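Chains shown are a subset, placed as in the full complex.
The first chain written gets the first letter, and so on, giving A, B and C; residue counts start at 1 in each chain.
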Amino acid sequence: MHEVSRQTQWEQRTELPLALASLVFLAMYAVLVLAQDLPAAWRDLCAAVMATAWALFAVDYGVRWRLGGQGLRFVRTHKLDSVVVLLPLLRPLRVVKVYEAVQRRRGQPRLSLHARVITYSGVTAVLLGFACALAVYDLERGAPGTDMHTFGDALWWACTTLTTVGYGDVVPVTTGGRLIAVGLMACGLALLGAVTGSFSSWLIQVFSRESGSPDGEEPPRS
Amino acid sequence: MHEVSRQTQWEQRTELPLALASLVFLAMYAVLVLAQDLPAAWRDLCAAVMATAWALFAVDYGVRWRLGGQGLRFVRTHKLDSVVVLLPLLRPLRVVKVYEAVQRRRGQPRLSLHARVITYSGVTAVLLGFACALAVYDLERGAPGTDMHTFGDALWWACTTLTTVGYGDVVPVTTGGRLIAVGLMACGLALLGAVTGSFSSWLIQVFSRESGSPDGEEPPRS
Amino acid sequence: MHEVSRQTQWEQRTELPLALASLVFLAMYAVLVLAQDLPAAWRDLCAAVMATAWALFAVDYGVRWRLGGQGLRFVRTHKLDSVVVLLPLLRPLRVVKVYEAVQRRRGQPRLSLHARVITYSGVTAVLLGFACALAVYDLERGAPGTDMHTFGDALWWACTTLTTVGYGDVVPVTTGGRLIAVGLMACGLALLGAVTGSFSSWLIQVFSRESGSPDGEEPPRS
């Protein structure tokens, strides 16, 4: 809290621009995957923008490493950051920090803990599902024996996976697609945990507020 | 509490008639979807009843907006109400308010928090599943490659989706049907959260009651 | 507690014999469903035993109604009992009462709340899954287009349903089978809620015990 002020200052200033950069990164990736018949020049432009965004992420990571002054321990204490630099499509996982940065600008946070958890889970799920659907669609397209013919199929698959419904009418068949799918399933589990967990604790809180105190139902009618 | 009395009065008086109107709306929609070979005159009658019910919802929304005196902020603070006016099939989601209105007429509520949560989840799930099954059946009927041949299939699909079992023997294949399905899956997640959450907090409560206040709960404030 | 003593006495005395009778009922039903090529005389015997067991359940229900002295309100306050008389295959749902009767005979209960919840959930799931697999197998056997060829398939289906995994390689296709399946899915949801809920509250308890009173839990009582 005392010495890391330059680090937190840096993080507060860069959080929002980097979030925008990661949205641009995602959008460019979507264009590359979905608009196959784009002229080569445009495709090159998209790739260049993606590279630039990724360079920004790398620079940010480097600066924070420097400011942290922890050496190799930085990698261990910032696991999520390290993974996110290598796989920029996972940046939506940092949505919590972005949200907090936005809130700080607009004054104190208004939402209760449960509303925040559900908001985070929802936004993370939507962005991550979209990114995974793009990546899986790119890998599965044209694979022999696949049922994933359009990007709509890929989105449908991502939804059934994240909610752990798993119809199985559209499934990845390539090794790469399955690896991504396993990651998305794990996220689906965590999402389920977030929703049920926050609902559960909200209930407990409502209950303890409603029934006055200790450990029974409504106070005994005398 | 002090100035909104006219608003709450209006809500208390209209809640039950509007709930009836939404059941009639759902019934008419069911007739339109399921009884395809009804004479055109009857079908027109059903459509007219639906339009009337929807007009009632719109009038109610307008009156409450007026009484609230908040201008555009009303839309933000009454998100669920706004969505429900546009998509009247989602009105079952307001079951909580209806239930509270019924309870108010019959005296104080009898059910514990957990019983209420499970009742709400159950009624919401049944009504919403029925409405979604109708809408999806209407969209899927006759689509090429669909397995949803009868309304029974649609109901079966809705049950497997709400419980997140997801066999996949009957799945929507049209874009519209899939969009509705994604909404139903999200509701399935929330339903699961409600059931597990209320069960969990009920357990904690039973435990703290049973074991006196053993080693982990708060002492009774005297 | 004061006036219902004859009722509770009756319940304590009959609980175990009735539990045995319901196991016999289930076993006879299993014989009738699985041993199709049994001589008619044996099959009649099984049916007679089932009828006798059911008569015992009905007599017990009648006696308790009488002892309760509540008239028609008895049906409302004993919903589970009433359902179980009509559908004796659901008797495993009363396992909690049986367990408590057994514990009363052997002294005070030993298990913690969480162990009891998990035991109840497990035994209920096994018995109910077995009963549902029998009933569904009986209905599906020989239905056109079914994949449920052996009783092993039916058990496999029951397991995938109760855990909400839902592969969909074996699914009921008849209306009766699907109705039973929906009931089993709802039980799967409740089972999931029981497991996650008891795990969650056990964790909370362990945590508050372990960490003394770290930063937010109750102060130690001295």
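Everything below uses one rule, namely that contacts are C-beta pairs under 8 Å (C-beta built on N, C-alpha and C of every residue); 3 or more make two chains touch, one makes a residue touch a chain.
Everything numeric in this text was worked out from a predicted model, so none of it was measured.
Q: For this file, in which 3 copies are placed, how many copies does the full complex count?
A: Every protein chain is the same sequence, and there are 4 of them overall.
Heads up, the rule we're going with is that only the chains that are shown with their structure count from here on.
Q: Out of B-C or A-C, find the interface that copies A-B, where copy means more than half of the contact pairs are identical.
A: Looking at which residue pairs coincide with A-B, the repeat is B-C.
Q: Closest chain to the overall C-alpha centroid, by per-chain C-alpha centroid: which is it?
A: Answer by centroid distance: B.
Q: Round to the nearest whole Å and give the separation of the Cα centres of subunit B and subunit C.
A: Centre-to-centre distance between subunit B and subunit C: 30 Å.
Q: When the centre of a chain is set as the mean of its C-alpha atoms, what distance in Å lies between subunit A and subunit C?
A: Each chain reduced to its C-alpha mean, subunit A and subunit C end up 41 Å apart.
Q: Using the touch rule from the top of the page, what residues of subunit C touch 2 or more other chains?
A: Touching at least two other chains: 164-168, 196-197, 200.
Q: Which bits of subunit A are touching subunit B when the two form their complex?
A: Subunit A residues touching subunit B: 152, 156, 159-160, 163-169, 191-192, 195-204, 206-207, 210-211, 213-217.
Q: Could you list, by residue number, the parts of subunit A that touch subunit C in their complex?
A: Where subunit A meets subunit C, its residues are 164-168, 196-197, 200.
Q: Which of the residues in subunit C end up touching subunit B in this complex?
A: By the definition above, subunit C touches subunit B via 113-114, 117, 161, 164-168, 171, 175, 178, 181-182, 185-186, 188-190, 192-194, 196-198, 200-201, 204-205, 208-209, 217-218, 221.
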